[in-house]
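What you see is the complex with one protein chain gone and the rest in place.
Chain nomenclature is as follows: A, B and C, assigned in order of appearance, with residue numbering initiated at 1 for each chain independently.
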Amino acid sequence: MISNVINGERFLKLYEYEAKEIASKYGIPIPRGYLASSPEEAADACKKLGEVALKSQILVGRRGLAGGIKFAKTPQEAYEVAKQLLDSTIRGEKVNKLLIEEKVCIEKEYYLSITIDRAEKKIVYLVSKMGGVEIEELVRQHPETLLKIPVDPLLGYRPYMSRIVAKFLGIPREYWRELDNIMGSMYKIMNDYDADLVEFNPLAWKCGGGLIALDAKITIDDNSLFKHPEFLEKAHRELSDLERLAKSIGFSYVELGGDIGIICNGAGLTMATMDLVAYYGDKPANFLDIGGGASEDRVKKAVKILLEHPRVKVLLINIFGGITRCDEVAKGIIEALEETQSKKPVVIRLLGTNEEEGRKILEERGLDVFTEADDAVMKAVELAKSITRNGVI
Amino acid sequence: MISNVINGERFLKLYEYEAKEIASKYGIPIPRGYLASSPEEAADACKKLGEVALKSQILVGRRGLAGGIKFAKTPQEAYEVAKQLLDSTIRGEKVNKLLIEEKVCIEKEYYLSITIDRAEKKIVYLVSKMGGVEIEELVRQHPETLLKIPVDPLLGYRPYMSRIVAKFLGIPREYWRELDNIMGSMYKIMNDYDADLVEFNPLAWKCGGGLIALDAKITIDDNSLFKHPEFLEKAHRELSDLERLAKSIGFSYVELGGDIGIICNGAGLTMATMDLVAYYGDKPANFLDIGGGASEDRVKKAVKILLEHPRVKVLLINIFGGITRCDEVAKGIIEALEETQSKKPVVIRLLGTNEEEGRKILEERGLDVFTEADDAVMKAVELAKSITRNGVI
Amino acid sequence: MGILVNKDTRVLVQGITGREGSFHTKLMLEYGTKIVAGVTPGKGGTNVHGVPVYDTVKEAVEESGGIDASIIFVPAKFAPDAVYEAIDNGIKLIVVITEGIPVHEELKFVRYAKEHNTIIIGPNTPGIMTIGETKIGIMPAHVFKKGKIGLVSRSGTLTYEIARELGKKDYGVSTVVGLGGDPVTGLNFIDVYNYFMNDPDTEAVVIIGEIGGDAEERFAKYYTLLRNKKPVVAYIAGKTAPPGKRMGHAGAIISMGMGDYASKRKALEEAGIPVADKPSEIPSLLDKAI
Partner (left out) sequence: MGILVNKDTRVLVQGITGREGSFHTKLMLEYGTKIVAGVTPGKGGTNVHGVPVYDTVKEAVEESGGIDASIIFVPAKFAPDAVYEAIDNGIKLIVVITEGIPVHEELKFVRYAKEHNTIIIGPNTPGIMTIGETKIGIMPAHVFKKGKIGLVSRSGTLTYEIARELGKKDYGVSTVVGLGGDPVTGLNFIDVYNYFMNDPDTEAVVIIGEIGGDAEERFAKYYTLLRNKKPVVAYIAGKTAPPGKRMGHAGAIISMGMGDYASKRKALEEAGIPVADKPSEIPSLLDKAI
């Protein structure tokens, strides 16, 4: 996920049940199901549905392999399974809700999605005869199993595309209309919700004939959330608390595993600084991009977050002032140091707009300011190593 | 109107009140108003609205000049005026309904429409500072008073277009947003209703500021009516009974003023045959295009319509069979003659597919069949003249 | 020679299994048209008069070894999709026989085709035929003699009538192009004239116009500006049709009073193009023009 944030590619993931609500609203066939937050509700749902699948509503991938999907034949069994699943943690994410769905008899599983092909600058349908599996891996090994159908963003979906898919998947003639409806609806969802992915994996072929979306995934372009106030509050719920805090202040922030805290302006420079830390033999604790033109106050908040971060041993600040003014940055650093009274070493490299003023402010407080990025990073790494050696924080 | 039908350019005109209902639904400001079918309803509306305009709901143009729009200050006056207008006939069209609207204080009248520029193959906004007048005449004399803004049919309306219009009309800044909404809605109406014209003449500037559509005209592309079942029943209500009858059978039919009835296949050939009648010194009674591949039965119906037409002295049938088969045509003619027992002379020219069979069928019944169009038309004109001379029908 | 299509043009028929599609496939095959494939969704695997039928244009293109042109007999409701399918599969000339297509749809696919360097003939056209080589259309072939006259028309049966009048005076036709009767079409008189200009087999061009629109006026204006030109003779149908009031005022505003018979005739004559009073007069005008 980090590269999304780092590359400014941000999006909102919807839960399966949210994606299916939308799919159903657009006429795409899905299994009957109920949302359950308690074992009682799960048992009730099972009473109505018969044999059921209990599906953990989490945003991380591969939940099936991780035990996030179970089955039950009786309400009692559903109760027990739900009890196990609810409040458990799967791949680091807590399960708060289950989607209880009727078990559907299926013959085949396909893969069908619509997404954005950035390099080609088109919208594209992706289709595979083999769904319900790790499609990414499958396609890497057998690219011939994937059909791509590009869509002109000004023209939109055209029904003939569904006939290509129907032939590719071997769908009988009497269901072509259904596939046309599904693909048309997927395109409408892409547009109406500013989605960058609508994925059914699997889109299944039922025992009695007919298509059904057994799983559904929709992600929404963050840049479009202003058009979709109903999603604004849901944005970034998959982030950690710290990531969310940083985001609320307006930074891009990602947790990493190392001990050198990093603050830069601009995603590219932040990544390059992380890489430089690694080059000189240590590991970055985080990615924090204060963006362009950050004020004194925002810099202060960024610095405080990292000074108070338990894993950070040394804070490395690398600013190339363009819109960002170095004096503002310097003032923010000083304020954060005063407010936290932190003794963590801070290594600073400042360059660009109002560099001299910034340098002066920092040096008056006894802080060294580097001019070259290499020098600053080497110093930070050296400090972190000595702290580790001496066991002092 | 004839050339519309002749050129296959068919459309459904909406009444002002229908167009305004749509405009209002799309957020375009219109005067408050009520539909009235009786003087009582008109008086009631006036009670609610104060001073009112009573507008005859008819489809012919220039109804204002023809006395179709009147004003009233009191319910009593409204009653009297409505009594006059209702059931009166304006430019040949009977007034069945009135739109009773509040009188709006206005400062300026603009012209704003959106339509299809066939030659440029684009959608186009047309704007003039001088609305409420015979815009066609104005523009012919002062083309500089017209602003055209083309719209790419794949891209659609873009708000910047409204700013060009705002500057052109001199609309104050605080109303630009309103104009943007109006123009955006016009485009949506064009698309949602498959309109080929959405016109506000005038779009007025109110005394207190703000825009209002005082008159509204919308026409719908006939070819799109299958998408709009709510309009199907309204189609062609502006046609005469005979035109409607012909249309219901599937012909293009237009009443003209002359005495030679004409039946052909294909609009171009029909017009050319009309022109040939004029060239040889007479006048066509009608335009009737049986279209491509007409069956015996449809030909029979077409022939019957004209044989029974009181103004038709001679019937001229000119068929160039391509998809249309001459034997089918011949059989249809014979049947019509038998069923009507008409004594009107029929001049026939047949050519193309199954020509020999058709000719044989007709000649067996004593009907002459021409090969050359000129010969047939000359014969028809000669017959019509001799009938006129002899006073025989 | 002739323009746009010839005996080697490999043709697809979309909507081949329908009544019209199947009937005209037979006639086109009889004329010698190289029909290599047909498409009707759901009818893939069958054949029509020996022509293999596929479910999608994609398959038709892949299986047939290449397609140069498509002719569309698909009903109006589905015709736009057929056009897009042809364009997106790289077919560069599409003849749309279908009539009754909504004008907003026409605007969009004509615009899309242009961007993809695809020629649309029609909609609502009798098609295109290079005499003696190929017929991609529904016109009765026998009235067209082979010759040196390029024929371009907004009309159907009137074109056959005029081709017959030409033939009576031993004027044959190189290629006949039906622009299509709908208000929005892919080609106009200027486009087709330019193709004829580059065709060594075409000596003169006959233009068959009709009232409405301003295609004839535009051509006249264009023709005036040309330095090298081939002789053109015109006929305009609709002299006796009363003036149309199509689209209320707006349509008339766009064309600025153009579109009626007098306007067209005047424009053409001022451009040096003789206008026949009746179809049978065209050959004698050609005698003088060539």
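Operating definition for what follows: a residue touches a chain if its C-beta (ideal position, glycine included) is under 8 Å from a C-beta of that chain, and two chains touch if they have at least 3 such contacts.
Quick caveat, the model's predicted, so the values are computed rather than measured.
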**Study point:** Omitted chain - touching chains that are shown
**Key:** A, B
Point to revise | Of A:N181, A:S224, A:S295 or A:T340, the one touching the omitted chain in the full complex | key: A:S224
Check your understanding: Looking at the whole complex, which of A:P31, A:P159 or A:G321 touches the chain that is not displayed?
Key -> A:G321
Revision key, fill the gap. Of B:R173, B:K343 or B:R389, the residue that touches the missing chain is B:R173
Check your understanding: Pick from A:K73, A:K121, A:R177 or A:R365: which residue touches the chain that isn't shown?
Key -> A:K121
Exercise for review: From the listed residues A:V52, A:I263, A:V277 or A:A302, report the one that touches the chain absent from this view.
Suggested key: A:V277
Check your understanding: Who touches the missing chain here, A:S56, A:S113 or A:S162?
Key -> A:S113
Check your understanding: If the missing chain were put back, which residues of chain A would it touch?
Key -> 1-4, 6-9, 11, 13, 61, 113, 115-119, 121-124, 126, 134-136, 139-140, 143, 146, 148, 152-154, 190-191, 194, 196-197, 199, 201, 217, 219, 221, 223-224, 226-227, 256, 264-269, 271-272, 274-279, 283-284, 287, 292, 320-323, 351-353, 372-374
Study note, to complete from the structure: Contact residues on chain B toward the hidden chain run 152, 155, 158-160, 163-164, 166-167, 173, 176
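Going forward, only the chains that are shown with their structure count from here on.
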Review point. Taking a step as a move to a touching chain, how many steps at least join chain A to chain C?
Key: 1
**Study point:** Dominant interface by contact count, named by its two chains
**Key:** B-C
Point to revise | Reference chain B; chain at largest CA-centroid distance | key: A
Revision key, fill the gap. Chain B residues touching 2+ other chains are 154
Check your understanding: Got the chain C residues that touch at least 2 other chains?
Key -> 108, 112
